[in-house]
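For this depiction, one protein chain was excluded, whereas all remaining protein chains were kept in their positions.
Up next, chain A:
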Amino acid sequence: MREQDPQVRARNFEEVPYGYTPEEAVEEAKRCLKCKKPSCVQGCPVNIDIPGFVGQIALGNFWEAMKVMKTTNTLPAICGRVCPQESQCEGSCVLAKKMEPVAIGNLERYIADWEAQQNECVMCEMKPRTGKKVAVVGAGPAGLTVASDCAKMGHSVAMFEALHKPGGVLVYGIPEFRLPKAIVEREVNFVRSMGVDLQLNYVVGKLKTLDDLLQEFDAVFVGTGAGKPSFMGIPGENCLGVYSANEYLTRSNLMKAYLFPRYDTPIVRGKRVATIGGGNVAMDSARTALRLGAEKSILIYRRSREEMPARTAEVHHAEQEGIEFNLLTNPVRYIADEKGWVKAVECLRMELGEPDASGRRRPVPVKGSEFQIPVDTVVVAIGNSPNPLIAQTTPGLETAKHGNVVADPKTGRTSKQGVFAGGDIVTGAATVILAMGAGRLAANSIDEYVRTGQW
């Protein structure tokens, strides 16, 4: 797919890939072999009918393609852009063994963008109203999926979101240049158009507790995500100029700080910015730093390139844009100037030892290898843990060690009758499509529960 030139795009917030032309889309779709046992579908966590929609694109039937898509996925423009296809559908595509797999993600994105340009939009089939009421807490991908599925099944759905914009990480975390906010808005509006009542600025656990909601609703779904940022607990983390990735990205994305002073929320436009971590969040932060005007955007990651959890495409994009990778390097403290502002990060070199519980080789510090990197801004992107608010205010809701809500992976049922949960709040920080998959399962068991009343 054609992309913005790395030199140019590293200084703007516009989307990196341009998307296919219709001809390119048809041509790519024609590469699909229409396998009898499509391994791509197995590779997809929500089992989208991939040969089905790809086949329609190959025939030039874009409208039909979108209809096939919407039976299983209401957020295709988002998935097409952010799913780790290389390890899911595309990774399992039979063509991947010999040559390039079918670019399933790009086609998914194409068909959704094509629909957005039409005056009409494919509507989902809506079942007759059941009179049952479902509350959904959190308007991230998990919540949005539950809401749209339950609405389709005929239940009336109210969704409660703490922030002033719906979308969860899709609006506050993932940057505009990777996922334009207008696209999220469009897909959220589609969910609303199915009759979902979305209440913003509504913090469940504060304004109403889960128990309050259970009085009014037949079932409640909790999809509150993994919003709480982790810090390493090393000296100097509270000095000025040290951000959590959540803060950095929320300022830039949700609050549009990159448009300051037109928008009122400020952000530090560092000249030498270090980002700590190696996941998607770290890539997004390091690339945002460049776009905010950094002369040098430095990534510090304690393992090697192979272990980086970020999507391959994003690591590649980051490298093209000139982000400096410091691999096998771990920060040990931040050093502040006389005004309390960070001026350097002290690091240790690392070596890879034996594999640890995660199966990845464990980084071991090299003794006496301390060195300093001069910086004026640091973004800590080493992970998030579950948002504790609901668990704290809901007696009887079982949680695991790190505060994750315990839910049956097959049904989304929690320890509390009538309460379902899914997405990052259950699994810890994961992916959009896994959150959606959990939402889909939960919606089905919510449907069963509200119809039968059986727990």
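Basically, a residue touches a chain if its C-beta (ideal position, glycine included) is under 8 Å from a C-beta of that chain, and two chains touch if they have at least 3 such contacts; residues count from 1.
As a working rule, contacts and distances are computed from a predicted model.
Matching "Cytochrome c oxidase assembly protein", "Heme exporter protein B", "RNA polymerase sigma factor (Sigma-70 family)" or "Sulfide/dihydroorotate dehydrogenase-like FAD/NAD-binding protein" against the UniProt entry of the left-out chain gives the name "Sulfide/dihydroorotate dehydrogenase-like FAD/NAD-binding protein". For the options A:L163, A:I323, A:C347 or A:A435, the residue in contact with the chain missing from this view is A:L163.
For the options A:N246, A:T394 or A:T427, the residue in contact with the chain missing from this view is A:N246.
Only one of the listed residues, A:L95, A:V203, A:L352 or A:A430, touches the absent chain: A:V203. Touch with the chain that is not drawn comes from one residue among A:A58, A:M255, A:V375 or A:I446, which is A:M255. Touching the chain that is not shown, out of A:C35, A:V268, A:A313 or A:A430: A:V268 (per the contact rule at the top). Contact between chain A and the absent chain runs through residues 162-164, 172, 200-203, 206-207, 227-229, 231, 233, 237-241, 243-244, 246-247, 250-251, 255-256, 260-266, 268, 339-340, 387-389.
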